[in-house]
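Right, one structure below, let's go through it.
Removed: one protein chain of the complex. Kept in place: all other protein chains.
When the chains are written out, they are named A, B and C in that same order, and each has its own residue count from 1.
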Amino acid sequence: MSKSSVNHVNDFTLKVATVNGTGSASANSLLMKSIFRMGVPVMGKNYFPSNIQGLPTWYEIRVTDPGHLTRSGDVHFMVAMNAETFAKDHAEVTPGGYLLYDSTWPRNRDLNRDDIHIIGVPLAEMVNQHFVEPRTRILMKNVAYVGALAGLLDLDLAVIEQLLKETFGERKAKLVKPNMEAVRIGYDYVLEHYDCPLPVRVERADMTRGHVVVDGNTTAALGAMLAGATVGAWYPITPSTSVMDAFSAFCGKYRKTEEGEREYVILQAEDELAAIGMVMGAGWMGARAFTATSGPGISLMNEFLSFGYYTETPAVIFDIQRVGPSTGMPTRTQQSDLMECAYAGHGDTRHICLYPADPAEAFDFSIRCFDLAEHFQTPVFLVSDLDIGMNEWMVPELKWDESYRPDRGKVLSAESLESLSGPFRRYMDPDKDGVPFRTLPGVHPAGAFFTRGSGHSKHGTYTEDAAEYQEVMDRKARKFLTAASHVPAPVIEYCNSTEVGGKKRVRPVRYGFLTVGSGDLAVREARHNLKEKGMEFDYCRVRAFPFTREVEDFIAEHEIVFVVEQNRDGQLKGMLLAELEPEAGKLVSILHYNGLPLASMHVESEVVDHLRKAEAS
Amino acid sequence: MSKSSVNHVNDFTLKVATVNGTGSASANSLLMKSIFRMGVPVMGKNYFPSNIQGLPTWYEIRVTDPGHLTRSGDVHFMVAMNAETFAKDHAEVTPGGYLLYDSTWPRNRDLNRDDIHIIGVPLAEMVNQHFVEPRTRILMKNVAYVGALAGLLDLDLAVIEQLLKETFGERKAKLVKPNMEAVRIGYDYVLEHYDCPLPVRVERADMTRGHVVVDGNTTAALGAMLAGATVGAWYPITPSTSVMDAFSAFCGKYRKTEEGEREYVILQAEDELAAIGMVMGAGWMGARAFTATSGPGISLMNEFLSFGYYTETPAVIFDIQRVGPSTGMPTRTQQSDLMECAYAGHGDTRHICLYPADPAEAFDFSIRCFDLAEHFQTPVFLVSDLDIGMNEWMVPELKWDESYRPDRGKVLSAESLESLSGPFRRYMDPDKDGVPFRTLPGVHPAGAFFTRGSGHSKHGTYTEDAAEYQEVMDRKARKFLTAASHVPAPVIEYCNSTEVGGKKRVRPVRYGFLTVGSGDLAVREARHNLKEKGMEFDYCRVRAFPFTREVEDFIAEHEIVFVVEQNRDGQLKGMLLAELEPEAGKLVSILHYNGLPLASMHVESEVVDHLRKAEAS
Amino acid sequence: MSFMKKPRAHHSDLPRNSLGYTIRDYEGGMSTLCAGCGHDSITAALIQACWELDIEPHRVAKMSGIGCSSKTPAYFLSQAHGINAVHGRMPSIATGANAANQHLHYLGVSGDGDSLSIGFGQFAHAIRRNVNMLYIIENNGVYGLTKGQFSASADVGSRAKYGQENEQPPIDPVLTAISLGCTFVARGFSGDKDQLVPLIQAGLRHRGFAMIDVISPCVAFNDHEGSTKSYAHTREYYHPAIHADFIPPREEIRTEYEKGKAMPVELHDGSTIVLRKIDVDHDPTNRAGAIAYLERHREAREIVTGLLYLEEEGKDLHAWNRTVGDSLVDTQSRSDAAAILEEIQAGYR
Partner (left out) sequence: MSFMKKPRAHHSDLPRNSLGYTIRDYEGGMSTLCAGCGHDSITAALIQACWELDIEPHRVAKMSGIGCSSKTPAYFLSQAHGINAVHGRMPSIATGANAANQHLHYLGVSGDGDSLSIGFGQFAHAIRRNVNMLYIIENNGVYGLTKGQFSASADVGSRAKYGQENEQPPIDPVLTAISLGCTFVARGFSGDKDQLVPLIQAGLRHRGFAMIDVISPCVAFNDHEGSTKSYAHTREYYHPAIHADFIPPREEIRTEYEKGKAMPVELHDGSTIVLRKIDVDHDPTNRAGAIAYLERHREAREIVTGLLYLEEEGKDLHAWNRTVGDSLVDTQSRSDAAAILEEIQAGYR
């Protein structure tokens, strides 16, 4: 073979192309998890179709440094199990890379690149010989390619077996054996026919200790449970559905009395308008309540979000973003609800938003959302996305802060109401932070007042008076200013920073990257690669709206700030411009919005392009 | 009397404070119209409560130059008919001004300013002596104050009588007599007891020729009828309801066959989600269709608006803005849906918006909306407000452009489909303007395709492919760019402009005003007053989103641009910043958002304040 | 205006209920509705019913949507928390609030536009969930607040103020509620307080969703000739089908009822409703029969009133959820959080 070979130990991307509904999802998960168990950092991303059975689906695994568990843009190893997408998959392999296919059937002669290595394994043939039942045959073909990959990439069969045991548990223990047989079928075949392991392979290491593999919908739900949310209302929508599934499972286990009584209520609403209404009702009553949805759901919630803002009712909304507009691509990722969430509703409305970058932060921010919602008596968004929410990420273990106490905000107790001298006034500003006191229904007659989305005075009474109306609106604006110093500050990293006498001193370079949410790792990897090419960038990841002082300073300090986000219209950039009024021309958009997670390669090339053009002109 | 007197012939503000549901609305309208008929420019604004009967209501009439028919902020004459608001109304009169009250009952002794003229007329007493029936007594008290004002302000009784005749028509002609008796009761009393006319009064002139008095909901409806809209779907909401009422009345008269068959369908939907769905359905079918609503309705339409944008379905939405957030103050005005309309929906969406300044422009723009919606195959907003929509404005007569032909956009006929060589492809860009061809249902089998809010390729087929999805989104972005050169350009006026050889040459001054919609006249009056004080401002009124080149240039040309808008958060300013990226600090907000129409005095004082502060620092 | 509380002077001569409250303690702000509006009569009935039931005013949660009818919770029980949702969406607010705290009395007031047009989906699904609340539709056949458009409850042939005739079939809240499985369905008339008060009391005591459709004429826009929701028309076609006497727990059922004509039904809290049939052909505990009965009278254009359907055995939201007895409002940080987190994460390695 004259062609070159990709030669990356513990540093490559593998992609599996299959058809959905065939059981490949669990095979792929097994593959990823076994690499993780071998102590090697790994990322797994699932690109699945919006149907139940029979359409193309891909799973992308990247093995690399812990800091770059993101799409690079390369594919070094393709497992091409889907005839329909074979041509495209075949074309996608990086030169020198590998392609494994099921050689039971002949493949199209035109599809035969000579710059990659093609590995045929007669999976169907072998599996069909070994298994009889049709459904089993379909499932086992997937397990067999895991076996083949184990041979080629040098995965540990003992690890695979252990994982199978854990998956099936005691109840289905007898399934382990046939699965291991299928693994062996693939494994033995490649060992016999190919030079195993390949130059691209996995080598045991110790780089995953203290980490877990988990998706961000699960961690957000876990956060909600531990933050003490007791009412969850939702309407099923991809990719948010697993939030409520996980919440339900956690509560079922940890939130029942000994008699099996539930200390929570989960309401499957008739639609998203009802879901947010239920959350508002529960929040008004004083419970911690939340909903999970995606773009179309947020659109439907607009009217109630405006109500929540104006009546100052706590509510937590998890928006797991997917590709818009409209139904868009429900199983693909995007960050295109940034503006919708921040300003949802008619009239002068604005909402606190937190932007997690990965499942670990989704856990932390989920808890923060409940605290902020009650502290500021307003709807608060956790703006996540499909990539964070549904893909399995390797992240540092979640930690519990023992000092955590829920911040229930300014709620008057029966005792304080008892000793109130005058009538209770709902919308005052006693502490000059814009945050009024509230009372809960049923607690004390002195706390009674009428919550209304129509004009109200600071006393909480109905008004159509110009000055009374404005007074309340102005206080709310002040409240939002206060919020800016309570939300998570951005993560900022400078290329040049020194510690002098315990104080950090920084010297900003010319250029900065600014990103949000799941853009994190791809931008970091791009930054790292660019540095190797001699180009330095400082880094800022915005973690909340309203934007904090630090974001403003970061922009001010740099000549150009590349704003990297996953939507077409540069929504984050637009918000930064509108809210912070930075110098003209300073913010430069790097956009990515085709539904796949951001790849570091894309960021890198866009920046290089921009700077080259700027130099040339 | 040592106090000064307001002495303004044909230049004053009169305000009437009454209780709603008592018939004062028609009395006030009579008052306004009679001034108009005397050839004197007049403005009438109605501040009414959000209920049916028994709450305070005001009517403000300003008599002034035709160019300043806007609120100034002063009240020279108060007709204080409402005991509940007497104190407030009494306090609002400009020193030297007048207050008329019903002296049947004694008034509170504390409320007795000595810097204004107080005029008592025993209206109830006189009316009750003259009329017997209780409901008539209530109604006639209002007519009687019109009579009193006729005496005090020197209004022409013949004009009033003529107006009453027209109002009652033949069918109710016998009501003219008692109404004129009531007028006389007030008139005779003031002539006997006061020195009539007062220094503040009306003098016949010839300044209203070629003008009409009309509200902007009526003109928008008229535009819709003449533009050929055939389907109107709506859900009642203040202040938009009269749009569909007027459309229905016009169609009932001009759109029926001789047999009484309707050439239109008006659908009272079950809510706003259904209303916009009906409009989308009719638009997809090929009809010109529209809805009228206000903020809460727009919030509910978000999901469908995203669908309309993404599927490229024509639709026209009239948003008659009211005070938000939430239910807010439904009978007060604001411009707080600017952002909501421009970006309504999740995902990367943006919508064409037209911003009329008065009822005349509402007529023109209503027609333009239908053309733009079909030309660009997308939802188009007429962003009006309560002030324009429900108040009666004196505007130049509406003119019909005989050359007008509806722009139905790129629709393939049965013939063109017949001769199509390949299959019809919905989302191509044949003319490189971003605008694809469309086909209508039922026309020809070759035109058939499936409209979907889910991912689609340029061929109109379902896709989950990253590149295919992006291609369509990119074309849509180009289409929006094209739209920027089709929407109405801003109205711009320079202080220094000269014509040299037929070409206009301008020399911008340092400062500019930029406003939108109903801010027009108040800003113009402020500009006029400031000029008298030696301060010059150029003027720009934005009339559409996307913003056109001229807006960008106007901002670039000035050191400071004062952006005057009627919302709290500076939404227009935010949009200008996000879309045009002007120099930092150049845009300065002047905001007004208490629900009353913008007053020129407010603009003036805010600008002066800002400049004074800027100088001091 | 609602903030103008009526003077709450102490009328020592007014009777007091067992909590020591006079009926004044159950009043609210001054009504801003039109003089003569049916809605105000319903407000009065609600005040009387709550006072007689000895309900602690502050243990009631009042809820409504948007409309003239939906304004009324501001006019009663000023010691109770109230919430005005957005238009048509009160049922979801009520569901969420009730989910969070099952120990209050939930009292929802809505209009025919609010419940049958924009809110029809939420209305139906709150019934499905059997949320424990009293839900009153103040039904005038029009949109009062937006000035007189037909609502979805307007009858075929009914005329609007300016003459248009409605041709679309009405949505009948009673028939709809019964067919959706509502466990307590009644109809009343704002002009018949004697009938209405015990219905309200029974509805408040019923565990589950109790719906009362109250015909409540709109004097401003729908009280003319030709309207089928006017005072005159309602009085003419008014047909009480059944009379419900509400009898609090521990109170003796004093009257002797003729057999077959009266039927005592015990509610979950021990109180009783004695149903006295006026029409013997109506069995308010038989769903199919109740529907058939309604259909027959609908064809005769009669407005049947009374407690039309009752099922006392249905599981309410908390019963089918198997919620603990406590309210779900309190959140303390869990002492075992770290342990739980560790246990859960063991599965993620």
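Note that in this section contacts are C-beta pairs under 8 Å (C-beta built on N, C-alpha and C of every residue); 3 or more make two chains touch, one makes a residue touch a chain.
No experiment lies behind these values; they were computed from the predicted model shown.
Undergrad: Taking the complete complex into account, tell me which visible chains touch the one left out.
TA: By the stated touch criterion, the chain not on view contacts A, B, C.
Undergrad: Which is it among B:Gly281, B:Gly434 or B:Pro488 that touches the chain not included here?
TA: Of these options, the touching residue for the absent chain is B:Gly281.
Undergrad: Which one, B:Val146, B:Ile160 or B:Leu267, makes contact with the chain that was left out?
TA: Answering carefully, the residue with contact to the hidden chain is B:Leu267.
Undergrad: So one chain is hidden, and I want to know which residue out of B:Val16, B:Leu31, B:Ile61 or B:Val214 touches that hidden chain in the complete assembly.
TA: Touching the chain that is not displayed is residue B:Val214.
Undergrad: In the full complex, which residues of subunit C touch the absent chain?
TA: Its contact residues with the unshown chain are 117-121, 124-125, 128-130, 152, 167-169, 171-172, 175-176, 179-181, 287-288, 291-292, 295-296, 299, 315, 320.
Undergrad: Residues of subunit A in contact with the chain that isn't shown?
TA: 21, 50-55, 235-238, 241, 268, 270-272, 296, 326-327
Undergrad: Could you please point out the subunit B residues that touch the chain left off the display?
TA: Spelled out for subunit B, the touching residues are 36-37, 211-214, 222, 226-231, 233, 250, 254, 257, 260-267, 269-271, 273-289, 303-304, 307, 311, 397-400, 402, 404-406, 408, 439-445, 447-454, 457, 459, 461-463.
The working rule: only the chains that are shown with their structure count from here on.
Undergrad: In terms of C-beta pairs in contact, which of B-C and A-C ranks higher?
TA: Of B-C and A-C, it is A-C that has more C-beta pairs in contact.
Undergrad: What's the farthest chain from subunit C if centres are computed as the mean of the Cα atoms?
TA: If we average the C-alpha coordinates per chain, A ends up farthest from subunit C.
Undergrad: Just curious, how far off is subunit C from subunit A if you go by their C-alpha centres, in Å?
TA: The computed centroid separation for subunit A versus subunit C comes out at 44 Å.
Undergrad: Could you tell me the distance, in whole angstrom, between the mean C-alpha positions of subunit B and subunit C?
TA: 40
Undergrad: Quick one: which residues in subunit C touch 2 or more of the other chains?
TA: Expected reply: 1, 84, 86.
Undergrad: Got the subunit A residues that touch at least 2 other chains?
TA: 303, 307, 311, 452-454
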